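Left out: one protein chain. Kept in place: all the others.
Note that the chains are named A and B in the order they appear, and that numbering of residues resets to 1 at the start of each chain.
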Amino acid sequence: MNDHVERMVLQGKVDLPFTYSAGKTASRFFVELRDHQRIMGKRCPRCQRVIVPAQLFCKECFVETDEWVEVGPEGTLVTFTIVYRKENHHPKEAPFAYGIIKLDGADTSMVHFLGETDVTKLEHGMKVRAFFSEERKGHILDIECFRPIS
Amino acid sequence: MKRNSQQEELLRVPVHMKLHYRFPAGAHYDKFFEEMKETGKIMGVKCPECERVLLPPRPVCGECFVRTGEWVQVGPKGTVVAYTSIYFPFVDGTTGKPRPIPYGAGLIQLDGAYSAINHILEEGDPEKLHIGMRVEAVLTEEREGNIGDILYFKTIEE
Partner (left out) sequence: MGKRAAIIGTGQTNHCSTREDVNEMELVYEAATAALKDAEMTIKDIDAVVLANMELFEGRALHDMWCGEGAGALLKHSFKISTGGTSGTSGAISGYYHVASGLFDRVMVVGFEKHSDGNTSAGMALTDPFWDRHIAAAAIGNFALSVSEYMADRGVTEEQSAKVAVKARRNACNNPHAHLQMPDLTVEEVLESPILAYPVRRLEMCPQSDGACAIIFASEEIAKKSCARPAWVRAAVTRHDHIYLGEVKNRLTTMRSLREAAKVAYEIVGIREPLKEFDVAEIYDPLTYAEIAWYEALGFCKDGEGGKLIDNGVTHMDGELPVNPSGGVISTNPVGASGTIRVAEGALQIHGMGGKRQIPDVNLALVTGYGVYCWSDVLVLSSKPG
């Protein structure tokens, strides 16, 4: 039996639908994006950090956040990458860029697409601004991307 | 808690996930499926210690933790040791579509085998199914070398 060269390989596929509950806090965050093009964070009553996107509780202090705070839409590009390799499982066709953005007024950063894939035009610490989608559905992609501003 | 108030809109985000896997069969399953494809024979493997004929043909006996040895032809006739008929609708996780219902399913102990095989019964009416009934494997004309080469087990009179 060891002289078998070709071994059987079964091609398997998993095809499943999911429906994720956003919960009341993320729901309000998405509704604000959709209806008012506002990016909202929540402040922790203990450490006073403004957490963005808004979260029900502060993971550092393990207490519920209370105060809603509007942040951005401008912020600072903390770091970035540009993806060049094309893959089926990528969220966008390469090349595309994404980064970590600290919005003005926020104490935590968020990860999102950048609307600029020319590496010479991206810089750590540069100012960026949120661009909202025309058609907003109450989803994180209601922010289409962040673009550098001068 | 259970119903959201009218003012508060609670969102749910749909995501469809499609994933692809490659499952290498390993030497034992490889031989089993090749034998089925080429000759239509259903083969089990015998444990040298407890002498049980195992199906699926495991390379190691789970009870004795020793390597299995001799290949033994089993079936194609066998006995139903457990059965059900599936009536509830559910999504087939391999296609993302509803599995056609109803269908009969059973654990079939093939003649000569110790373990039973979990497979489809041609007879789907629970009134016509009973434990101890005799069945026989019906194979596809063109076999591909997978468990689907056994179409189902049909009821036989003896």
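Operating definition for what follows: a residue touches a chain if its C-beta (ideal position, glycine included) is under 8 Å from a C-beta of that chain, and two chains touch if they have at least 3 such contacts.
Values in this document were obtained by computation on a predicted structure and should not be read as measured data.
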Contact list for the unshown chain, restricted to visible chains: A, B
Touching residues on chain B - with respect to the absent chain: 1-2, 4, 10, 12, 15, 17, 21, 23, 25, 29, 54-56, 62, 81-88, 90-94, 99, 105-107, 109, 115-120, 126, 131, 146-148
Residue ranges of chain A at the interface with the undisplayed chain: 10, 12, 14, 16-26, 56-57, 59-60, 62
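The rule is short, and it goes like this: only the chains that are shown with their structure count from here on.
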Distance from chain B to chain A - Cα centre to Cα centre, in angstrom: 43
Interfacial residue positions of chain A with respect to chain B in the complex: 1-2, 4, 7-24, 26-28, 30-31, 138-139
Chain B residues within the chain A interface of the complex: 4, 8-27, 29-31, 33-34, 91, 93-96, 145-146
